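Only one protein chain is missing; all other protein chains are in place.
After this line comes chain A, so read on.
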Amino acid sequence: MAAHQVHHLFHAPIADHSFSSDKKTLAVARENNVELYQQSGNKFALSDELKGHEKTVTSVDIAPNSGRIVTCSQDRNAYVWEQTPTGWKPTLVLLRINRAATFVRWSPSEQKFAVGSGARVIAVCYFEEENDWWISKHLKKPIRSTITTLAWHPNSVLLAAGSTDSHARVFSSFIKGIDTRPEPSAWGERLPFNTICGEYLNDTAGWIQGVAFSPSGSALAFTGHDSSVTVVYPSAPEQPPRAMLNIATRLLPLNSLIWNGETEIIAAGHDCEPFRFCGDENGWQLAGSLENKAGEVRGAREESALNMFRQMDLKGQAQADTKLKSTHQNTVHTIRAHEEANGVVSSFSTSGVDGRVVIWNV
């Protein structure tokens, strides 16, 4: 496994991060602003700041093709930022929510984006040409609590959402005039807006923190506060799933996950390192950490008796062990595919509370 790249940007939590499609621009949500970093050499340097939100920015996403950036914040607003010759120009999107916006993602078609919120709704937003305005439509039923995470199906119509009511749901966000009618699949045949194509609760019922569709879109994985990953294979519309597999891990809870092909999931969270899960419809298991800690060499400092007593005198302990052995020094919030081809991920990026963005080779 080749070495991973660590970019320690600042000493503040990163709520979310997103790379542009050429991987040269990195957007990170830092407090009330979004900072844009530009690659120079093998480093990322601060190039611009997107200022406009009045409270903590919770999520940021760069559309790969159009390059537009969407951000959302606890101030209940979302902005779409477009690059103009004079800099980034924000457009306010009226979300019509009365609680914080928690999560935003562009649909793969880039015609729409979805915003999760604490107001128990998902705002699906699309651009209306005649009014030159972003419109939001609400997915409401049967959400009982805050939406914490969202993921788009490759067809840009189905949307998976995880919530603090412990359910992962699959909705249709079909909008006439914007979307082309999706092919019927195991999730559903006719899919008017707000069709509930699936509603899943695992036995141990934790808050859902991460959801993801498999590359083909025919399986859904979600993880939550119960330290488990659940994979759902739907059978047919309105039928119970063909298989619903739960992997209860011995780890701390996981926050975010991505698929790598149809038989592998990479997830990271409170254990500060990414883990690999392997399996298929017949069973899944934890394959291990992607972090190579075996070759860890402790500081090249000479371990003399003098040094030991000096450390004990200065710090009250022989060896300072305030540093974690993992690359991330705190909880990982977001994991995203960095480079992928046909659903197979060759590298992925993680960001977290420690202010680091790490690019990992698979």
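By definition in this document, a residue touches a chain if its C-beta (ideal position, glycine included) is under 8 Å from a C-beta of that chain, and two chains touch if they have at least 3 such contacts; residues count from 1.
The definition used in the following text is that contacts and distances are computed from a predicted model.
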* Report the protein name recorded by UniProt for the chain absent from the figure; options are "BolA-like protein 2", "Vacuolar protein-sorting-associated protein 25", "Actin-related protein 2/3 complex subunit 5" or "SUMO-activating enzyme subunit". => "Actin-related protein 2/3 complex subunit 5"
* With respect to the chain omitted from the figure, which of A:S166, A:S256 or A:T350 is a touching residue? -> A:S166
* Could you tell me which of A:S228, A:T327 or A:T350 touches the chain that is not displayed? => A:S228
* Looking at A:Q83, A:T204, A:Q311 or A:N361, which residue reaches the missing chain? -> A:T204
* To do: Check the options A:I135, A:A248 or A:L324 and report the residue that touches the missing chain.
  => A:A248
* Structure fact -> Contact residues on chain A toward the hidden chain run 144-145, 165-167, 201-207, 224-228, 248-253
